[in-house]
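Below you'll find the structure, written out as structure tokens, and then a few comments.
Removed from the display is one protein chain of the complex; every other protein chain stays in position.
Letters A, B, C, D, E, F, G, H, I, J and K name the chains as they come in the text, with residue numbers starting at 1 for each one.
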Amino acid sequence: MRILVINGPNLNLLGKREPEVYGTVTLDDIEKSLAKKFPDVKFEFYQSNSEGTLVDYVQKGMSGAFDGVLLNPGAYTHYSYAIRDAVAALKIPVIEVHLSNVHAREEFRKHSVIAPVCKGVIAGFGSQGYELAVQALLKIIRK
Amino acid sequence: MRILVINGPNLNLLGKREPEVYGTVTLDDIEKSLAKKFPDVKFEFYQSNSEGTLVDYVQKGMSGAFDGVLLNPGAYTHYSYAIRDAVAALKIPVIEVHLSNVHAREEFRKHSVIAPVCKGVIAGFGSQGYELAVQALLKIIRK
Amino acid sequence: MRILVINGPNLNLLGKREPEVYGTVTLDDIEKSLAKKFPDVKFEFYQSNSEGTLVDYVQKGMSGAFDGVLLNPGAYTHYSYAIRDAVAALKIPVIEVHLSNVHAREEFRKHSVIAPVCKGVIAGFGSQGYELAVQALLKIIRK
Amino acid sequence: MRILVINGPNLNLLGKREPEVYGTVTLDDIEKSLAKKFPDVKFEFYQSNSEGTLVDYVQKGMSGAFDGVLLNPGAYTHYSYAIRDAVAALKIPVIEVHLSNVHAREEFRKHSVIAPVCKGVIAGFGSQGYELAVQALLKIIRK
Amino acid sequence: MRILVINGPNLNLLGKREPEVYGTVTLDDIEKSLAKKFPDVKFEFYQSNSEGTLVDYVQKGMSGAFDGVLLNPGAYTHYSYAIRDAVAALKIPVIEVHLSNVHAREEFRKHSVIAPVCKGVIAGFGSQGYELAVQALLKIIRK
Amino acid sequence: MRILVINGPNLNLLGKREPEVYGTVTLDDIEKSLAKKFPDVKFEFYQSNSEGTLVDYVQKGMSGAFDGVLLNPGAYTHYSYAIRDAVAALKIPVIEVHLSNVHAREEFRKHSVIAPVCKGVIAGFGSQGYELAVQALLKIIRK
Amino acid sequence: MRILVINGPNLNLLGKREPEVYGTVTLDDIEKSLAKKFPDVKFEFYQSNSEGTLVDYVQKGMSGAFDGVLLNPGAYTHYSYAIRDAVAALKIPVIEVHLSNVHAREEFRKHSVIAPVCKGVIAGFGSQGYELAVQALLKIIRK
Amino acid sequence: MRILVINGPNLNLLGKREPEVYGTVTLDDIEKSLAKKFPDVKFEFYQSNSEGTLVDYVQKGMSGAFDGVLLNPGAYTHYSYAIRDAVAALKIPVIEVHLSNVHAREEFRKHSVIAPVCKGVIAGFGSQGYELAVQALLKIIRK
Amino acid sequence: MRILVINGPNLNLLGKREPEVYGTVTLDDIEKSLAKKFPDVKFEFYQSNSEGTLVDYVQKGMSGAFDGVLLNPGAYTHYSYAIRDAVAALKIPVIEVHLSNVHAREEFRKHSVIAPVCKGVIAGFGSQGYELAVQALLKIIRK
Amino acid sequence: MRILVINGPNLNLLGKREPEVYGTVTLDDIEKSLAKKFPDVKFEFYQSNSEGTLVDYVQKGMSGAFDGVLLNPGAYTHYSYAIRDAVAALKIPVIEVHLSNVHAREEFRKHSVIAPVCKGVIAGFGSQGYELAVQALLKIIRK
Amino acid sequence: MRILVINGPNLNLLGKREPEVYGTVTLDDIEKSLAKKFPDVKFEFYQSNSEGTLVDYVQKGMSGAFDGVLLNPGAYTHYSYAIRDAVAALKIPVIEVHLSNVHAREEFRKHSVIAPVCKGVIAGFGSQGYELAVQALLKIIRK
Partner (left out) sequence: MRILVINGPNLNLLGKREPEVYGTVTLDDIEKSLAKKFPDVKFEFYQSNSEGTLVDYVQKGMSGAFDGVLLNPGAYTHYSYAIRDAVAALKIPVIEVHLSNVHAREEFRKHSVIAPVCKGVIAGFGSQGYELAVQALLKIIRK
């Protein structure tokens, strides 16, 4: 079981930015925690602030090397039709994950242009959301 | 640990309606499955087609008898400010769950008036979504 | 031939409210008149002011006991996605009927969220609209 | 009893276009069928693809030679304020008829600029809709 | 003088929910206080979380047993065309009351679909708003 | 001095339709009255219910045979970009005239797609509006 | 107890304009009536058709000379962000009053840009609305 | 015959601002020219940059001293509901005049909030528009 | 190979209108040029200012006499659902052509209601656009 | 070098209103500070709460007595087309200044109807914004 | 003759993604095919998933090394004002090409923010669209 985990803009700041709010968990911690919790799964972790690079990463999902994708598109969620098109081209399941409850924030965060081509969405559970998404992916893949 | 599980309009049809699409899992099956998977949790399951009754059920969350709420508001998701207000009055965490990926369906299903006052949202994973939501609730409650 | 006739909010006032405008025909009169005009059809008549109860009534259409539904959703026409979902779950034909010409009234009455999942719509012909709808249903069912 | 039946753009294709979908009933067949079903009514049938000619036809309703109008404005339903004004000028009742359920199709077909000045609307019952409309007209005229 | 007082969804929580914000005044207290301040008026108090039941209550105003209605539709204010239709059917005056200043809250609370068919609106004065509304009703009725 | 006077849909009904409202003045009367009031001007009068024919008439303004155009586009005012394009192609001045004050009627009548390419607009003065427009044209032409 | 009463554009016409509709009560009558009904309150009454002067009057509320403001902004209600800013700067309570039920009139009257920074709103009770507003103010001030 | 002529903001600049565009005709010239062309009419000319003062001027029309009003509201045309209300209170006819063709300029100039309560509108004919408006007023008054 | 070429409103002016801008190429020249460049193709050329006649011309495409259609709907592009329906009824490919780049002009020209039912769109290349469209048609037909 | 400094509604409250937020700097202090920092510039300072008076002040810029204008239109920024027109009439440069960052406040403050006819905009720097604007003006004027 | 061909996000997948739908033609094939069909033209082919890199590529058009640009912006078509600005800076002609008929797909694909600054648009003809665009470019360049 191989899962591609792709993180969008500003997620590299996780754990460094406002630790009193977001906690001190970093993307690296999440990666290690997933590896530990799901020892049978091989994860590949990517992060980029660039929309184009994120499209590149999503396209890796076409290689046959992965069984599913976990995607946190950050702010690109709300306008990146380029990432949407890349996701739509994949045949393996993609799950959109958000650390915060995007519905409880600014108006523009309530709309995702990528979710319509994903399998499902998980939002609001912090780093736990990644674990939930992996569980969901595993069940979908194993079906 | 006690969790209130509230299901909205037409969810009583689950398993009976288009079984080739939605499968043969019923609300009752979901209830039993949750009880089995989470033996330490005491669940109370409610379903109603009525907005007002759903408000009543959500208000049960104020009684002190529950630690969290799992809410699938069905079609009321998109316009029930009455349910929203009931959710907003709760002090225990509420998670909005949808069986289908609402973002991949009709335009009107992309907007939730209840999500902004929930802790988080899980959509698109069928009955597994209820399990994921319980896991999320447990983690939030135990924090 | 069995037809389910479902009437929404405030239709219980028919014949009592502004008789100089709406006439003195009551829902009860309509029921009797239909029974008389279509002796071969068995009608079941329901009225409720409650959206949830109307969902319940529409779900009766899944029981196999009916061949078609005649639905006047009253003001719920314009926002009840819950009723829409119930109608969409039926396999028997549903016809939306309105006593008045909803297009000639307030702006909000011009839009029906239920009509897209019905077989057809008849509006503006007072109680005669129910007869026309039964005729239409019979033809569809007998095809 | 004399009824003017006016058909808008592309309705001349009826029966020739996608017969597997729309059936093989032509406008001519509808005319003959109405004549047969309503032997006491004298029908005048018109069809045109031109908005201006349709305005001309509707204005025939001012001549005193007709007791009612049955109007299927086709695609002009959605933008012809010129036809609307012609209808509004008539003193005899006008009924808007659509073969298909316009509410179940593209977004732009959900709005009629003509219906607000008609007596009522019947949509979704194929050629039967013309018969229902004649019945409705007869009742209104005879009142 | 008989006045019907109808309270909508979540108003049963008054006094129990966030007492430091809303105070400890309950609906029951308001009822008692009104009875005391207006000894010549006979009040009937209703509360429901259900839109349909609220329509039922408003329809009581057609019985001839009341001289006026005081209506706090809660969250239904913003979308219940069913309640609006019930109010529009009454011949006795109806006043819309809100505890909070709805204009100072979320965008969706700025629009009332019921107010256009009421006599007037009072918002923002907490439980005192009910007294003001009764005074207003008395003056209108006595005119 | 030669002026082209073009009248749109339903203006042929002038004087025949609701004479108690619109008076008994016909388009023919207006033509005669203009001829009498402006003996030095040669008028050519056209009316059509057809958008295409109106485009043809406006194109006559390119022939060199006219010094100005007086255009009452009737209901086409609000959506005929085809007439707009024809007007925009003319080098002689065009004045848009309306018998009624279009701003005081339905919402859709407040917007003209043709006015932006006209010299000016006169609305609300009944048949006098034609005289005012001729005066305005004469002044513009003679400048 | 000192209350500032500020009236906006065209309210100087009260009692003179359409007396059969608005009655013969003038602003002056309202002032006298308030003085009589609330002998312990010292009122200062202002009226202006000018937005700027109304801003000046509202600013008087910063002087320390008043305990509350009763504001009927007339048509400025719907667009005067300048008056809104002046109200927002006050520390004493401001109540927005309208003689008519603004929700039952033209669409543009349904939105108030000033209400969000007021304490509350009273609309639809004619001159009685001023009395109700004074009562409300007194209760707020005395708290 | 007495006519009130009211000019709005920046019209005092007429003749001084961009004379190569707007010509050298001033408001004063227009006044003199009207007086000369209509010797039987007594004009009173006002101009103000202030919305409130314009409301005052329009209210002069209630004095009985005038038979009609010619109003060029300048930029207030597009948002002054205060002036609209003053115009609506008048019983004598009001004509809205614009020097330029407002429909051919910026988007915001296409909408007039005052025109719906005027008798008619004349736009695009420069200072001649005032003469046309006086002619129109005279005919309306003399009817 | 037989191709139907249909031109909409005001295209008859081509070459006569503003020759310094649009050049001196007429529709007739385009027809001759196409005939010369594609000697193996039999073209039928139509132009009309009338929407209804254009619908008639498009319907010719159902006759079996043509292999493809080249359509320049002129201003009707932006609102003619009647032409759209006619195009949608064809089984042979239709290409929408515009002489100018409609996206670089007024806002209303950016939206085509016909393009969604065409095979493709070519805009901005003047008369050359017709040649490109014929080439495209030939390739599609020959596939 | 002479610069006209014009301040809009409620700016007279500067320094008095919420000093802990806005500081104790008054408009007078700003005037003195500018005079001191730019000894070679002659400033004229105006403030008014009235839109009309602000139009008057802006028109002073046409007198030839000034080389540039610094304009803080306060709340009028968002709707005063009258001030916009006055600014557009000036030939000397105008700079729009805001004390606060209007983009970080309510939605309605994000849009300026005046900025499109100014030279530039400076917002968010408190009283320092006036100095920056003077510097900018000087550079533009001296070019 | 040198032409710059720039391809946007996900176009690198051409031929690999859903070959049964898009065919097996790759970008590389298109490049070779163009080179063969237009031996006198020197093409430079670029593709990137990154908006910024596409801006870089478009800026190459300023180098003097190219006579025209053929641009398929993929999903960036609908929101990349950055690419639009780069295109607008070019003095050589740019043609926007789309493989599919973007008007026949999701709503968001109907709007191009780049087309307004291009010479023209070709959409819906698959890889042939590139050839048509080259032909169009050649004609424009050679003029």
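As a convention for this text, a contact is a pair of C-beta atoms (placed from the backbone, for glycine too) under 8 Å apart; a residue touches a chain by one contact, two chains touch by 3 or more.
Keep in mind that what you see is a predicted model, and the values were worked out from it rather than measured.
Across the complete structure, the visible chains that the omitted chain touches are A, J, K. Per the touch definition above, the residue from K:84, K:103 or K:119 contacting the chain not shown is K:84. Summary of contacts with the chain left out: across K:26, K:50, K:112 or K:128, the touching residue is K:50.
Residues of subunit A that touch the chain left out of the display are 8-10, 12-13, 16-18, 48-53, 74-76, 78-79, 108.
Of the residues in subunit K, those that touch the hidden partner chain are 50-53, 55-56, 59, 62, 79-82, 84-86, 89, 113.
Within subunit J, the residues in touch with the undisplayed chain are 95, 101, 103-104, 110-112, 115-125, 128-129, 132, 135-136, 139-140.
Keep in mind that, in the parts below, only the chains that are shown with their structure count from here on.
Under the contact definition stated at the top, the chains bordering both subunit D and subunit I are F.
Inter-chain spacing, taken between the CA centroids of subunit C and subunit H, is 54 Å.
Our note on geometry: subunit A versus subunit F, Cα centroid distance of 62 Å, whole angstroms. Centre to centre, using the average C-alpha position, subunit A and subunit E are separated by 48 Å.
For subunit C, residues touching at least two other chains, in rising order: 50-53, 79.
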